[in-house]
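Of the protein chains in this complex, one is absent; all others appear in place.
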Amino acid sequence: MREQSHRLAEGGRIDRATPLRFTFNGRRYGGFAGDTLASALLANGVSVVGRGVKYHRPRGIFSAGSEEPNAVVQLETGAHTLANARATRVELYDGLVATSVNCWPSAEYDFAAALGLLSPLLPAGFYYKTFKWPASLWMTYEAVIRRAAGLGRAPDGPDPDRYDKINVHCDVLVVGGGPAGLAAALAAGRTGARVILADEQNEMGGALLDGHDEIDGAPAQDWTAEAAARLDAMDEVRCLPRTTVFGYYHHNFLAALERVTDHLGPQDAGVLPRQRLWRIRARKVILATGAIERPPVFAGNDRPGIMLAHAARTYVNRYAARPGRRAVLFTNNDGAYRAALDLRAADVEVAAIVDTRPEPTGDLPAEAESADIELIAGHAVVATHGRKRLSAIEVMALGDGGGQVSGEARRIPCDLLAVSGGWNPTAHLFSQSGGRLRFDATGACLVPAVAAQATRPAGAGNGTFALDGCLAEGWAAGAAAAAEVGSRARGRAAKAPGATVTPEEPPGDYGVVPAPGHPEGGPKHFVDLQNDVTAADIALAAREGYGSVEHLKRYTTLGMGTDQGKTANVAGLAILARLGGTDVAGTGHTTFRPPYTPVTFGALAGRDVGALSDAARRTPMHHWHERAGARFEDVGQWKRPWYYRHPGEDMAGAVERECLAARNTLGIMDATTLGKIDIQGPDAAELLDRVYTNAWSKLEVGRCRYSLMLGEDGMVMDDGVTARLGRHHYLMTTTTGNAARVLAWLEEWLQTEWPELRVYVASVTEQWATITLCGPNARRLLAEFTGDVDLGTQAFPFMAWRAATVGGIAARLFRVSFTGELSFEINVPARYGLGLWTAFMNAGEKYGITPLGTEAMHVLRAEKGYIIVGQETDGTVTPADLGMDWIVSSKKDFIGRRSLGRTDTARPGRKQLVGLETEDAALVLPEGAHLVENPGQEPPVPTIGHVTSSYHSANLGRSIALALVKGGRGRMGEAVHVALEGGAARAVIRDPVFFDVQGSRLHG
Amino acid sequence: MLLIPCPWCGRRDESEFACGGEAHIARPADPDAVSDAEWADYLFMRTNPKGAHRERWVHVHGCGRWFNVARHTVTHDISAAYKVGEKPPGDAS
Amino acid sequence: MADAYLRQSPLAHLGLAARAAIPPEDIEGTEAGVVLCERPARHQIGLRGDARRPAFRAAVKGVLGFAPPAKATTAAGGTGLPRALWLGPDEWLVVTDDDDAATVADLSEALARQHAHVVDLSDARAVIGLAGAGARDVLMKGCTLDVHRRAFGPGRCTRTLLARAQVIVHQITQAPDYDLYVQRSFAEYLWAWLEDAGTEYGVRVTA
Partner (left out) sequence: MAKGAYSIFSLVRNALRYHEGWPRAWRSPEPQPAYDVIIVGGGGHGLATAYYLAKEHGVSNVAVLEKGWLGGGNTGRNTTIIRSNYLWDESAAIYDKSLRLYEGLSRELNFNLMVSQRGVINLAHNLHDMRELARRVAAIKLNGIDSEILAPADIKAMVPILNVSPEARYPVLGASLQRRGGTARHDAVAWGLARAADARGVDIIQNCEVTGISREGGKVTGVETTRGSIKAPKVGVVVAGHASVLAAMAGLRLPIDSYPLQALVSEPLKPVIDSVVMSGAVHVYVSQSDKGELVMGASIDNYNSYAQRGSPHVIENMLGATVELFPIFSRLSMMRQWGGIVDVCPDASPIVSKTPVDGLYFNCGWGTGGFKATPGSGFAFAHTIAEDRPHPLNAPFSLERFTTGALIDEHGAAAVGH
């Protein structure tokens, strides 16, 4: 490990007592707690951190914050890796490993830099103009392009970390913990209002952490610490450092990402999540998000060693890291002079200040001159030199109006060029919220103008750049927001914190800095450093007609990188505006979208992954099924036994065994998941009349009826059996998948369309466990469990129900059947489901009782030609299509009836449900296969229908199938072709009922 | 992320609700009396306005009630929430 | 009535009783900010009716000793049993002790001549108790309701979404201490979710 060659001997907010080691591009370095990866790299004199995406030119650290376009690195390796970390926001921890992205073999020597030679061929949008010939090769070109594109690499394994999410409500959310935000939080917090203060940095203070300001006569950093402590002491105030508010959505809903343990590195974080997503509903929002310095756009402005002025200042002041040894400042404004003064104070030689303004007269320039720093006014940087690090710059005098340069170029050796073109308020969240920005011509920046929600911008984020103004504005915003939610401070009136500031003159002109020679020919003027978009690209786009800001963005990719153009967009707009003879007010700006900085997918997913990704609904008997070897199928969220596999059996064997048992002796099935709706009230029958296709008024108490429910479009939506429990009391059953939907459907009609009906409905699905016994021995077994009801066919016929005691449990018995067998559905309170099931299994052993999965049930019902909603129907099928006209009353209105009479819906020749018998009895048609008239035809081959259900029937000793076929009912006995992989099969259309056509078993 | 004022429960997060589309679409009293075109109008045709809109919501994960909301479809500002059967505010008819 | 051995509470298979029996000092991590339990023995009755009708209120009061709460998102009956939780303007959940299974019959009887709805839902939902210093935060991890003490206090109840399950949240005391009612088939999911969300604070299971 080397010396930290560029570390200052003292100062900064780093903890020298806690040295840390880290590795960058395979080399080992040292840093301190409190460093960012960027500050530590600078402290070690590292200049090249990556390569530009297009021309692969070397790039260095450019900023000290979230706006960083260049220093995007791959952090850690393997499953822990992070693809595109901004070194300026990565807090250093011991053992950190980082590498540059998108360069090979290394950032220092990148073969692809040869692309730079081709750069004249790669203007904006070049790929739209070429690679079209030959068409067959595009996929090859594309593969090459894809490999060259992209920055970091995805991890190679599942994420070892956990993520958390939390919802929070507050009266006032303050975003940004700089002077404006702290003042706002103090003013709101002291009223007792519920306040959240979030800042993306590791400590509160914002810009105060980077400088030497004074507040209320004391060092600002002391004031900051005290303010943070006071906020911590307030019960209803929550301070969230390391928390980026990244999205401002409708109705004052904001989302923030807290980096809980990222700063500890990929160690075992114990019970803590890596990151936490805060979902914040705020009554009032104060945006104290500060400002981002913007770079001047000049020739060769991308070299390592060129850095934002405020960043250079931050590195020496906050991190005690010297970004260079000999610096030049290039600015159009007073504020940046502070950087020169601070660099000088940190023993960086300041060779000169180049100011584009002809006569800077402010206090700060005066201070610089009196510190003996050479001031080169009315000049501009026109060229830069140095391969992997800046070695010199050239400056020339600016002509009148600043449009061109003239005279001798003066060369100034330096290894740091600190640049400033003024400041852009961080108005991202304000704009996301729907707020309108206005172009401020003096500051040449976009500032918040008209809020769309309960939002107040304050401080630099509102274009108020001086410290005293930030404090006052923040304080006022905090007090006003609290007052608006009815929160008022008790006790002594408090005063806003104050500061004395050095006044600043307005900044100079902002746009492309001219250079000698052809404006498009010389060294590139980079605008978007990450996406390698140059001023020439912008000019080209405008020339070709991509002149709206949105076209410009998309054609050049300006502002589309991981930094979303935080340092590039306004520069780009200014250039475009100048080309069109307007200003940014005229061009407008592109849309600010969440997230403010990239947000981890894992955090957005939260704990809704793995076993918690969705509820798996299980019946009370589930664990029994599991132990019995059940394979489950997902039906909605439910887990249903699909078939029970015995040792040595395959699925077909298991299903065959189950089917035979049900027909020959006794099957038992868990039908708990069927929806059950308890319906009570004097108008219950009327409700049923209106939602079902058949008539209900005549159904006697103690009896059940099957029916179809249609959508208002006339299509079958659900089916089921409803029992009349009492005079005004019914129990409706629904399909498993539609249980919630049908209940909601009934409620909707009752509440919105038929409020006059006196009916209440309630779901009782989960109250009951439902066990179905079916097969010739069903009655016999059930009789062993119940003594208080006559199970005989006379007393308890098919489609009747009885209250009974089963195994000592108060139960409801329904003689309904989905298998065509003698069958009882036994409903007992869910708590007894497992117990009764187990008792049935024990007692039924002598009959060879066999649990049936859904597959066997489906085979058995298909043998009977019974439909399954969602299998025989698909939202386009009417009762008539199913051959179920018999269930449709013509004497009353019901939902969907009117639609049945429409011309297409009533058309003869629609697809109708039929049975299919393959010529080859062993052939089980694939479900979903299509029927065609002429299989030999060249495509497109018109389909005449498709197979909806198809099984091997052990009971019939052959295959059976159901199908929807055009005009099917009129084609009984006709042969059709079923198109199959590699040929066609012949089948005969027949009635869909294959088994026990008389229904004697059912009624037996 | 809308904050929807349920007339019974007060303001609740959008995730507790389901939207039932345009409000005040009357089901023809006698479906047989209307033409196919009028029936199609009832079934499918919607105003879908850009701006002021009245729509139905149900507080599924709350009180279970259907109610109406007057909402602007661009700004999402909610100017009123009113119960089924009540006249929309500002509606004289 | 069936033999007790047949009965299965919704979470019985998770072995919570055994976990509850472990002395706190044997549990790794000293502090338990979140205390969870299953309340297996609750009798729950779905009740619907028109609260504006005096006869309805009187009939319910005759059985429970108090009328169903008319105020939205509140519970009547205090911290004891029976309770009636407001679920909607015409809908309540009446909760009594499991031994008090007569209530459903009594309510049906008392309301027999009115248009009202009484249905036994004792098995339809599991009841999970959630308490401890971290209880509120755990709720907030999956629920958009504002459960800050200024917004939601003892005696308040509502249906809402907790993670991916619909629940009824009833705050019993200021502690805070909540009963969560969840559909039986979602109970295992919700329990697992609560344990996961509570990890940060330490989770203890009690009887």
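Structural remarks
Letters are used for the chains, namely A, B and C, taken in the order the chains are written, and counting of residues starts over at 1 for each.
Here, a contact is a pair of C-beta atoms (placed from the backbone, for glycine too) under 8 Å apart; a residue touches a chain by one contact, two chains touch by 3 or more.
Worth saying up front: this structure is predicted, and the values here are computed from it rather than measured.
Across the whole complex, the hidden chain's contacts among the shown chains comprise A, B.
The missing chain, though absent from the display, is touched by one residue of A:Gly270, A:Pro926 or A:Gly970; that residue is A:Pro926.
Touch with the chain omitted from the figure is made, among A:Gly399, A:Pro942, A:Gly970 or A:Gly1004, by A:Pro942. Where chain B meets the omitted chain, the residues involved are 1-2, 14-15, 18-19, 21-22, 36-37, 39-41, 43-50, 53, 55, 71, 73-76.
In this section, only the chains that are shown with their structure count from here on.
With centres defined as mean CA coordinates, chain C is found 33 Å away from chain A. Multi-chain contact residues, meaning those touching two or more other chains, occur in chain A at positions 167, 279, 281. Of all residues in chain C, those that touch two or more other chains are 144. On the side of chain B, the complex with chain C involves touching residues 8-10, 12-13, 15-16, 60-65.
Interface residues of chain A facing chain B in the complex, by the touch rule stated above, are 167, 249-253, 279, 281, 434, 452, 712-713, 744, 747-748, 751-753, 755, 893, 897-899, 901-903.
Against chain A, in their complex, chain B makes its touches with residues 1-3, 13, 18, 20, 27-28, 31-32, 34, 36, 39-40, 43, 56, 58, 60, 64-66, 75-76, 84-85.
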